[in-house]
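A single protein chain has been removed from this complex, and every other one stays in its place.
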Amino acid sequence: MSTGPTPPTKPQVKALNCPGCGAALTVRSFGNAVTIVCDSCHSILDAKDPNLQILQRFKVATDEVRPLIPLGTRGKIRGTDYAVIGFQRRTIHVDGLPYSWHEYVLFNPYKGFRYLTEYNGHWNDVSILKALPEVHSYGITPTVRYLGETYRHFQTAQAGTSFVLGEFPWQVRVGESAVVADYVSPPRVLSSEQTGNEVTWSMGEYIAGNDIWKTFRLPGSPPDAVGVYENQPSPMGAQTKAIWVAFAGFLLLLVVMMIGFDIIATNKQVFTGSYRYDSNQRGEASFVTDEFDLPGHTSNVEVKTTTDVNNRWIYLNYALINEDTGKAWDFGREVSYYHGYDSDGSWTEGGQNDSVAVPSVPAGRYYLRVEPEGDPGYGVTYYTVTVKRDVPQYSLYGLALLALLIPAVLLTWRTLSFEHLRWAESDHPPIKWGNDE
Amino acid sequence: MIRSLYLLYGAVVMAVLSVAQYQGWSLARMNEVKNVPRSIRDNPGAYRSIYSSYHHYTGGK
Partner (left out) sequence: MSQPSGTCPNCGATVVFRWSSSVQTVCEYCKSILVRTDVDLQKVGQVADLPPDSSPVQIGTEGVYNHKAFVVIGRIIYDYEQGSWNEWHIVFNDGTDGWLSDAQDEYAVSFAAPGRKVPDAAQCEVGQDCAWDNQRYTVTTITSAHYRGVQGELPFQYWDKENVTFVDLRTQTGKFATIDYSDEKPALYLGEMVEFDSLGLKNLRAFEGWS
């Protein structure tokens, strides 16, 4: 006994011919009305024509939601041709507000079914899983592990079908609903769908609207993606880690450089002289030091002033003059030191010593011109001037560190903002940074 | 892409830093003066520093 599968019933087809002249007809739709006009004799088909009524009722039934990819369109995904055979709109309610997304069923007789989902311009390429993922329910956020990847719970909601067209692997009806739980690991998402009698797992991969338009050769451009979607890949995400790794590398290099320059710096004392300044004394206070050699390649010169000021200040006008070229570096240094005792305890301000680095001084024969100044009445200050050639400048390393740090911090900030936006839509929203309304 | 840009940027920063360290760049504010005559060695008072007439009191609490 052999009863084969029932073959599909052949569709009943009627033709629309012009009742007047039997010629070709044109279909026009304005709003909800469908009219048929004869191109030759311009007679309009009677609105009560039963065939026209079919088109009319069909339009009313399908006008509510228009699939972005028309049913029947074909496209190549992962090297296989698929036809779009079904479409549904599903709706969830969050805080009383409805949110809907669209699902498309794709079919290939040999490869089976795939799905595309679309929400606010965000698309996903979905297929059913053959093996079950591992569910870990513990912790604040439940996670699921599949093929070595961990997916974090994003949202669980009751999803109901609110509109359906075409074919589905099972007979979907409006009103049918399932509990849908999404777990994300951008750009992928694992979804479980549970009805009373069945649980199905599927995996989706985020896909750009432009790729969908290219695959199905659709006219125009895809709708703009609004907001950040649950498994939308972070544009900077993977890069951010890489940048910090690069930063660590640069930091290491910086330390090595610092040690290196420390070692090769000459740090040679080329001159030192001790002087006495009496602020009460009249006459020319300026003087010049003996000449000294600044050897080696162009580098800095440290001029260090050590004094014995005590609750007073001394100001030194310095000029480092190249005896041969006549070029000079002119700078002034104030050295002040104050201390006392008040209700908060003892305090100090300033210091008795000062040092400054004169930049990029070529080698040659130099001397210092010194002109001290002080408040008249203060009396005598003893001070020593020491000149060192080629000293390490640590402040520059600090600047370089900052320069290297800033892009990494900015990038991390952008990535964190993106993730903040992503998770704001989930069942586990992050604590708000700004003000609530 | 971003990573390559950052690596390039970092390399430039390090290169500039190396030059700065070698050439002895410094953040100190300097005034460069040209053609200081040799006579200053005998007459230091004749040199007019732009920093002279400094009477700015910046001490105490």
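First chain written, first letter: the chains are A and B, and each begins at residue 1.
We take it that a contact is a pair of C-beta atoms (placed from the backbone, for glycine too) under 8 Å apart; a residue touches a chain by one contact, two chains touch by 3 or more.
Values in this document were obtained by computation on a predicted structure and should not be read as measured data.
Chemist: In the full assembly, spell out which visible chains the left-out chain is touching.
Modeler: A
Chemist: Have a look at A:94, A:132 or A:409 and name the one touching the chain we're not showing.
Modeler: A:132
Chemist: Would you write out the residues of subunit A that touch the absent chain, in ascending order?
Modeler: The missing chain touches subunit A at positions 1-17, 24-25, 27, 36, 50-51, 54-55, 57-58, 61-62, 64, 70-72, 81, 83-86, 88, 107-113, 128, 130-134, 163-174, 194, 196-200.
Keep in mind that, in the parts below, only the chains that are shown with their structure count from here on.
Chemist: Let me have the rounded angstrom distance from the C-alpha centre of subunit A over to the C-alpha centre of subunit B, please.
Modeler: 39
Chemist: Note which residues of subunit A are touching subunit B in the complex, please.
Modeler: Residue positions touching the partner: 236, 239, 242-243, 246-247, 250, 253-254, 257, 261, 284, 286-288, 297-301, 312-313, 315, 317, 319, 321, 323, 326-332, 334, 336, 338, 340, 342, 347, 349-350, 356-361, 367, 369, 371, 373, 375, 390, 392-393, 395-397, 400, 403-404, 407-408, 411.
Chemist: In their complex, what parts of subunit B are in touch with subunit A?
Modeler: 1-3, 6-7, 9-10, 13-14, 16-18, 20-38, 40-41, 44-45, 47, 49-52, 54-55, 57-61
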